[in-house]
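What follows is a single structure, written as structure tokens, with notes after it.
A single protein chain has been omitted; all remaining protein chains appear in their positions.
Presenting subunit A:
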């Protein structure tokens, strides 16, 4: 059963990745859609954006009939063509290309008898061949899609059938809107449907969306409110509600609508209720839903936009040159026309060799010249290379093939390699000038490691944890390869398997003894013994490094003071020391519950744990015992037979039925009800246990819950963001273990207090606008409604309660805590940690009820729900009390500093665009060598636009002054948007700009100044940037500087930036696949970027540009032979070669070598390219293919064609040579010239080159010989009969060919030789490196670099001296560029200031290692 499932997922991925559909196509394929659109507009719904779904069943039969075919069914068709329309449609599409139209025009032109140059059929040949090749390619692609579609359409699902009163198997394609579908665990959802029932007692259903967005963590979906309480499966027969929801759209994260019961009561629907097509049901036995969107209207299909089409810079350049060729062609044809006119006018009388028109009349020279113009266009058509476009496409495919097969891009951990999603911009990789990078997950691993926290104004620096991480890293670095392979592959393997497969691997634990120093005894004590602990599959964000946190001893000490007695007097204000302890508890509770983490046990992957284990629970207090008894009693009352642990299977339904109905959250306002609900929670817990037992019984026979401790340590947390997981793991280290989470309640196991069950009243999820999330719970001990909020410090700090109601002293205390925490936060940020603030708020029941009422209104509205919800959240999240802050380290990815250094050396300007704080961002920038320690750093952080402008101009003046002194090029053209960039002026400057200031800088008036400023800086860091700003920055740089930009990112917030840039690269990391989906290339690690750009980019660019140049050369050289001949045939358009040979010459004999050249050419080896990133600059400057090289190539082509024509001409002049006898040596010599030209231009020749070149020559001779032998009269009137044979016996033929070839190639050959000896380009010199032995090579590299430095040194010296003369010492940390009052601009130096808190003297030791760790990783 797993096999089809695997397969469907694969299909989905493929579909999402590869299917191309556009709107026009849809209307073409689905006429029903049109009907649908009409329908919607008829119904007087607001804005016509809603759709009504009624069950496809009896009570609504009539209403259903009203929508005949209104909604598409679930059959999908992603193919473009059908068998019938393939030919016309494909042709239609192909003739959208201008080039094809041009050739079609030529073909048509050739049918005009007056201008006919060739035989009609022959002119069609190239076009037909090209069209056929592309048609075959398209057809094969489409057929592949068709097969996949068919397989998907024929998948089977269970659909309710009224006839049989049961769910019956039906194909996916037969599912329609309004159908009820029942899905079991691990089944793929066939259509978008609203969840109506789940076997889960809480009405939850888990889905895995990896097929949709690649995110592997589970997502929760909820049964529509009101249906949760139904104790039995929803009965389609009795379902009498109607659903009204939005029209189909492609927003995966939005679904709005409501369900209207027959009594007109409405229940809001959100994306939480929607099961998306293509996802997989997990952890839930069975679900039932009603289809709302089917087939192409599902969100998955609407999101399926197909591959992206971009045009590369090189191709644009080539297109301009094609236009030049057109101009050249016109000139040549005009020459021909003019020449023919003049030639004709020389003769007065009828010529013996001039054939009059059929009607006997002689054309006037003018008219004849006009006709001749068109004839010449046909004759010389090859000048516009028809095969160029086909060849480019083939070459690009080959290049992509090689990129994808590069073993260096393989990431063993993820078993992934580079993905090329855009097929036609590989050569742009070689021309990148600006790189825009995200920080989190792109430069860093996005593996969050809890490092420090500050609670109630005290900083706990977790020194032991730092040590552990350090030693972990050392330990890992040794056996990383091995364990990573093992862990990665195992993890992957298991992930892909069914639930039944378990893998045990305790690799991480093996390291434990060596890594744990201070906290080891504690951790070991808490677990049941490290070696026994089973680490199962690697859930998301749960590598051992992240999960094992060693607690801080001092914090632990304070933790140990926690006793249940603390809570006995409920007024927390009385005891001062207790307040801190209480805050600590609250802090950790907040860490544990203020999130959306899903808990699962590893030995039951993806199964929820909700067994509040009894056996291992430490009984600490009377409170607990009371609690315990309470539970026992509830348990006993609901099902007496639990003690035995063996529930007979038949008993299960009873327990299901007997479950107390859960109360609606709305009503949970009073403590009395809360009691009930708590007990109901207990019962839920119990029944679930029972259920699990039942499930497991076939497997192991015993259904007892594992002991709490071992359970706790082996719990798996699956979080939507790694930060959350890190915090939960941190809380776990302090014995504050998140044990289970249901929509109704959260259980936290506090060591001191035992398991506490928080009633979950509400979750306000995280969003980027609020930058925070909150949970509203009822505290089990104090019985109050508490709001825990977690969010960005800037946001939380503003929301803290200004005046505490508890009195002045407390207020003061709060203020000091706040100040201290702020200080700590700044410190964390300087260390490059991600900071979060934790706060809480206690609400009264009435306050909560009030808020809840308003919130409910917001939830049920359809139209502007977002705004209302935001407002509602604002009402809740205010007047908070600060609990503390956390610092989470996001470690740099492996090889990032080296990559950035290399890219810098390659002349790429790197911008880091991040949403993080300024300090964090700057710190990371230093760590990854984006900024060098002795860089000048300018900070743009202003509050107003004017200030920003002033500051920028000041900095600019300063820089210009320096630049003028340092180099003698003072002309700074301010009027141009592209200032002279001081590439090697020696000034290294970095710019830091905050999101707010960026907004000013992006204003129209400041853009130019901003760009000028940034062009002086090697690195720019934009912090606190929103996704929109990111894309705006990219857009600005791209459009105004006209540079090639590359954006790299890993998260959804980078998508817009990725789409805007010339090349978008997605890092398939921890944050899902949205970035990858939007990208042109997807890599798994940032460091792969250096090889992708420096090696493959360089290769692709040089290869393709050389190939395109060669193509132009080839065509011009060959066509000019015909042109020169016109001077000797009265400009009559005669071709001295047989038409077949003429056409096939370009089409076959000389088409393969350039393609091979374009795919396999390797000017410099990969190693050298990586070691000398400077070589990349040639691509940036478009050296390989500049207008100059194009014209030189054309000139060379002219010269060669002249030689190729006139050497045989002078040889055969005046002899009895006939036309084809004359053309044959010309043609043969041209073949040799063209092929040998390629050999001269090739930097490396493999056996493939040799094979292809020899093959081309052989095929030419074989063809001409065979054609000459067999074609006696077959191809009138041109007749090459026995020509080649005659020539093969003639020594003059060989002499002519040899001479022509040598003379034609001599200049280029000599030029190349002289270039190689006298003025070799860096690339040519780098080529030498490939020949050296390793030792010589390192020596040479050293010398090269030294020479490079020497060149840069003088300018740096002048820079320094300029500094001194200006009286502004460079390393002065306090050097300020004016206006400190208005702005906060400071030149910062690279040294990271160390501001240790007074409380933690030990921390200073760890600092150094801390830094080393982050930069060395």
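The rule we apply is simple: a contact is a pair of C-beta atoms (placed from the backbone, for glycine too) under 8 Å apart; a residue touches a chain by one contact, two chains touch by 3 or more; residues count from 1.
Definition applied: contacts and distances are computed from a predicted model.
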Protein that the absent chain corresponds to, by UniProt name, given "Phosphatidylinositol-glycan biosynthesis class X protein", "Cell cycle control protein", "Ribophorin II C-terminal domain-containing protein" or "Protein YIPF": "Cell cycle control protein"
Residue in contact with the excluded chain [from A:98, A:326, A:1028 or A:1248]: A:1248
Contact residue for the chain not shown (choose from A:243, A:432, A:1136 or A:1204): A:1136
Residue in contact with the excluded chain [from A:171, A:1217 or A:1236]: A:1217
Contact footprint on subunit A, counting only the chain that is left out: 2-3, 6-7, 9-10, 13-14, 17-18, 117, 347, 349-358, 360, 375, 402, 404-407, 410, 412, 415-417, 419, 489-490, 492-493, 496-498, 1099, 1128-1130, 1132-1134, 1136, 1160, 1162, 1166, 1174, 1207, 1209-1219, 1221-1223, 1240, 1242-1248, 1272-1273, 1276-1279, 1281-1282, 1285-1286, 1290-1292, 1295-1296, 1299, 1302-1303, 1306, 1309-1310, 1312-1318, 1320, 1322, 1324-1325, 1327-1328, 1330-1331, 1340, 1343-1344, 1346-1348, 1351
